[in-house]
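Each chain you see keeps its place in the complex, though not every chain is here.
All chains are identified by letter, namely A, B and C, in their written order; residue positions are counted from 1 within each chain.
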Amino acid sequence: MKARVHVTLKAGVLDPQGKAIRHSLGSLGFDGVEKVRQGKYIELDLAETDKDKAMAAVDEMCRKLLANTVIENYSIELD
Amino acid sequence: MTEQTKITPEIVAEHGLTPEEYDLILESMGREPNLTELGIFSVMWSEHCSYKSSKLHLKTLPTEADWVICGPGENAGIIDIGDNQAAIFKMESHNHPSYIEPYQGAATGVGGILRDVFTMGARPVANMNALRFGMPDHPKMPHLISGVVAGIGGYGNCVGVPTVGGETDFDESYNGNILVNAMTVGIADSNKIFYSAAAGVGNPVVYVGSKTGRDGIHGATMASAEFTDDSEEKRPTVQVGDPFTEKLLIEACLELMASDAIVAIQDMGAAGLTSSSVEMASKGGVGFELNLDNVPQREENMTPYEMMLSESQERMLMVLKPGREDFAKAIFEKWDLDFAVIGEITDTGNLTLTFKGEVAADIPVAPLVDKSPEYDRPWNLDADKYEPLFAGDVDGVSDYNQALLKLIGGPNLSSRRWIWEQYDHMVMGDTLGDGRPGGDAALVRVHGTNKALAITTDCTPRYVQAHPIEGGKQAVAETWRNITATGGRPLAITNCLNFGNPERPEIMGQFVGAIQGMGAACKFLEYPVISGNVSLYNETNGKGIKPTPAIGGVGLLADASKRASVNFKREGDIVVLVGETEGHLGASLYLKELFGEERGTPAKVDLAAEKRNGNFVRSIIETGDIDTCHDISGGGLLVTLAEMAMASNMGANITLDGDHGTLFGEDQARYVMAVAADKLDDIQEAAQSTNIPFKVIGTVGGDNLVVTDKVNVAVSDLKNAHESFFPEYFSKHD
Amino acid sequence: MKSAVIVFPASNCDRDMAVALEKIFGEKPAMVWHGEATIPDVDFIALPGGFSYGDYLRSGAMAARSPVMAEVIKRANDGVSVFGVCNGFQVLTESGLLPGALMRNAGLKFICKDAYLKVENNQTRFTNKYEAGEVVRYPVAHHDGNYFADADTLKALEENNQVVYRYVDAEGNATPEANINGSQNNIAGIINKAGNVLGMMPHPERLIEHDLGGDDGRALFESAIAALANA
C-alpha cells in the first residue's frame, strides 16, 4: 500500500523558502504570484495491506518523525 | 540490447572506441567480447581512465624528492611532514557534470576527491576549490555560479571538512564549459597508509558504502541502446551526492583502518566497480572473481553491464585478510552502511564476473591496463614566442584611482567572501585565524601539533594561453610563492590539467608546453608532482577553453607561530618590496580589465630569482621577525598594496617612481612585506648580503592608500568596491 | 569538571567540542554514541554541531529521536547542564527540551562567518563570566538557524529572560542587518525555564584560542565551571 504524506507549515509560521521563491518568481518576471508556501511531500511504500492499520501507522510516523507539530501540519492519503 | 547482443561497428563507436582500438580488444581477448566486456574495455580505455593522450607527456614530470612517500599512480600522492605524519592530497575535475547540474556536479566532485584521500588512510583535513566561470553577464552564469558554490558547500559542510580556499576566475572561454576542480588534503600516520594493490589468492573482496544504482552510466551508450521495456527506468541519471553517507563512510573506513584487517582498498570513482577492481587486480598482479548477485543494488533488474559501469557515489572496494569479514562487517553495520563480500582474489589474472549462475564477463586484467592505447598526438607550439609589453606599448589611464577601483571591484579580483562564507572553513578547529580564506595560502594546523600545512591553488590561464611554457611555469611558481609568503616550505603539488580537444594540434601544443613549463619549475624548485588529473575535451562549438593547468600546492610550517599574513599589523611599519620590477604588461589583468585586450606574452619566470627571493622571504618569516607578507600576482604591485590595506583597514604611504608598468605590471618573484622599523636594518642587510632586490617603498598608516602623486584612495572606498561585486551581482540575478 | 559529548551520525563538531571541553574543563569528555542508552555520570552534556543525518527531513529531527536522547532528557530534568550548539540546538528544539524551531536561514544560504552577539542574560550557569550586555564575537556556520516560535512562546521567552544571546552589530544594536539568518527578535540562543539547558546557533567552542581568531568563547565554559563550584 502506498501512503502520500503532505507536510505543510502551520498558518502563522513564517516560510523563508516560500518567501524566497515568491521573490525569485517576481524577478523572473512572473507577476501576480500573491503567495507561495513550500512544504514536503513524502511517499511511503508500506507492506501493510489493511487501510485502517496503515492509516494508524502513518499517522504515528507523522507525529513521531515526519512532521514537527510545533510548526507543521500533515495530511495523509492512502491508495 | 542484451548481454548477448552482437557487437557491431555502431556499438563499438557508441562506446567511444575506434576500429583500431576494437582490433586491440579482439587481440587481447582472443575472441569477440560480449557487451559487458566491451563496456569494461571502453571505460578503462577512455581518456578519463587511460590517459591515452596525456600519458606520454605526464611521464616527463618530476615526481620524486626525499620527502615524497608516494607519487602519481595511487589514489592520491603522499608526502612526509615529519613526526611519523604524512600529508595526502590530490585535485580532480568535475567540469561536465557541473555544467549539466551545477549543485550535484560540484557536490559529487567534492565527494569523489575526498574518497581518493581517505581511501589511503588519511583523515581529510581541508578542501580547496578552483573554479572558472564564463562572463558574469552570460545568461547561464548566475545559476551555474550559485549552484556550484552551494554544491561544494553542501557536500563539504556536511562531511565536516573545512573548505579553506581556492580560486575563482571569469573568462569568456568558459561560457560553455565551466571548470570545477576540487582538491582534498588529508593527514595520516606514515606507517598507517593504505594502498590499492590486491594480494592473497582466496582473500575476500568486499563492497562497502551505498548501494549501486543506474547513476551516470555512460550516457552515449545508454541513450542509443534499444530498450525493450521500462526504458524510462533505465535512462542514465545524474549522480546525486549523499554527503551524510560519505561522512559515515569516512568514519567507518578510518575505524577499520585502525585495525590490521585491510589488505588493499580503493574508492569507486569514475567507472566505479570496473576501474576499482581492475586497478586493484592489476597493481597486485592477481585476478578477481566477482559474483554480481551479491552487489548491493538500489534498483531492480540491474544487468552486469549496468553494475560494472555505474558511477553511484559513496562506495569503496576492499580486500580483507581472510577471516576478518565479520569484524569489518560489524564496523560498517554500526555506521549503517552496506557491506557485502562480492568475490575473491584468484590466480587466473582475469576479471571474472558471474551473474545468476553464469559467467557474465571474463577478461584478462593486464591488457585492460597495459594495452590501453597510448597516443603521441601531433602538436604545435611556438616555444620561442616572446612579445613582452611594457609601459610604452600600452595606452595609459588618466586616473589611477579609478583604475585601481575598477580592477579590485571587477570579477577577477573582487572579494570572494560571498563564496567562502557559504563554506564552513573552520570546522575541525585547526584553520588558523589569519589563514582563513582571503590569504595567500590557507593555513591548517596539523591537529594536536604546532605544525601547519599551507595550501593553495593557482593558475593564470591568460599566461598559459599567451605562452604555454611560461604559463605552466608560472602556475607552479605562483603556488610556491603563495606558500612561501605565509612562511611555509613548499613541498609538492597536485594538478588538474583542463584543456580543450587534444586531437587539435594547437590544443595539444598548449598541453605539451604547459607540462614542459610545469616540469621545469617543479624540478628547479624541488617541488615535485605527486598526484593529478587530466580533463580534456573542454570545448563548446569547436572552441576550447583557455588552457588551465590548475596547480594545488602544499607546504609545511614547522612552527606555525612563526607565520605571516597579508594584513598590515601596526602603523609605522616599513613597507618593503622584494624582487625586480620591469613593468611587464603583456597578458596582464590590467590590459584585460581596463582595455579589454589580451595581447603580448607574460613576464618570463626566472626560476633562479624565484627561488632566491622566496627563500629569503621565508627565512625572515621563520625567524619571527616579520608577520606581514603578500606576494605580487594578478593586477601587480598596486593591487597587492590595496589588498594588504583592505585586509587590515590601514592605509599606507608609498613612494614610487615609475609609470603604469610599475604599478600594474605582473613581474614574477616579488613580495611586499611590512617590517617593524627597528628590524629594518638587519633585514635589509641580510638582503644585501645575498643580493636580493630589496627596496623600502613606504610606511603603514593613515586611512588612505597613497602612492606618491598618483594614487590616493580611502581604504574604506577600496573595501566598498572590493566587497560589492558578488552581492550586487546576485541581488540582480537571484 | 566531568562532561560528555553526544555523537550522532554525521555530527561533525564533536571533536571541536571535545577539544574545547578538555582544554577548559581540564578533563577529557566522555564521547557517547547516539545509540547508547546511558550516559556516564557527568555535570555537563554537550550536543555538538554538525549535520546529524545529513540535515535530511529537518535539521536535528532524526537525531532527536535517537535512543540516547531519552537519557539526555532525563538528565536535563534532573538539572544537569545540557548545552547544544548549532545542530545541537536544533536537536534540543526537535526533542522538546527547548521551545520553538530552527528554520532555513532567511537568505537561504549556508553562512559561515564571525557574528557579534549580545549577552542578554549573564545570570545563567553558562554566561556568568560575561558582563551584562557584553558584546562578543563567535563564529556561526549553519543553514538552518532562523529561530521561530509562536507569539506566546516568544513573549514568555522574553519575559523570563530566557533569551541569552541576540545577534547584534559591533556596537551592540539588534538591527535587522545584524540579524544574519532572520531569527525572530534576533534570537541566537535561548535557555529553558529551569536554567540548565542552553541552545545556541553560534559556536563558542570554535573561538577559544587566539590562533584560531579569538577567544571570546572561553568564558562560556569557564562560567559553567564557576557555576558548578558555587552550586
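One rule holds in what follows: a contact is a pair of C-beta atoms (placed from the backbone, for glycine too) under 8 Å apart; a residue touches a chain by one contact, two chains touch by 3 or more.
Quick caveat, the model's predicted, so the values are computed rather than measured.
> Written as a formula, what is the chain make-up of the whole complex?
A x2, B x1, C x1
Simple rule for what comes next: only the chains that are shown with their structure count from here on.
> Need the CA-centroid distance for the pair chain A / chain C, whole Å please.
29
> For chain B and chain C, let me know how many angstrom lie between their CA-based centres, rounded off.
Using C-alpha averages as centres, the distance is 36 Å.
> Scan chain A for residues touching two or more other chains and write them down.
Not one residue in chain A touches at least two other chains.
> By the touch rule stated above, which residues of chain B touch at least two different other chains?
none
> In the complex, go through chain A and note every residue touching chain C.
Listed in rising order, the residues are 12-17, 19-20, 40, 64-66, 68, 70-71.
> Mind listing the chain B positions that touch chain C in their complex?
Result: residues 150, 153-154, 157-160, 242-245, 247-248, 335-336, 420-434, 436, 445, 560-561 of chain B touch chain C.
> Contact residues on chain C for chain B in the complex?
Touching chain B: residues 9-10, 12-13, 15-16, 19-20, 49-51, 53-56, 109-113, 139, 141, 143, 203, 205-206, 210-214 of chain C.
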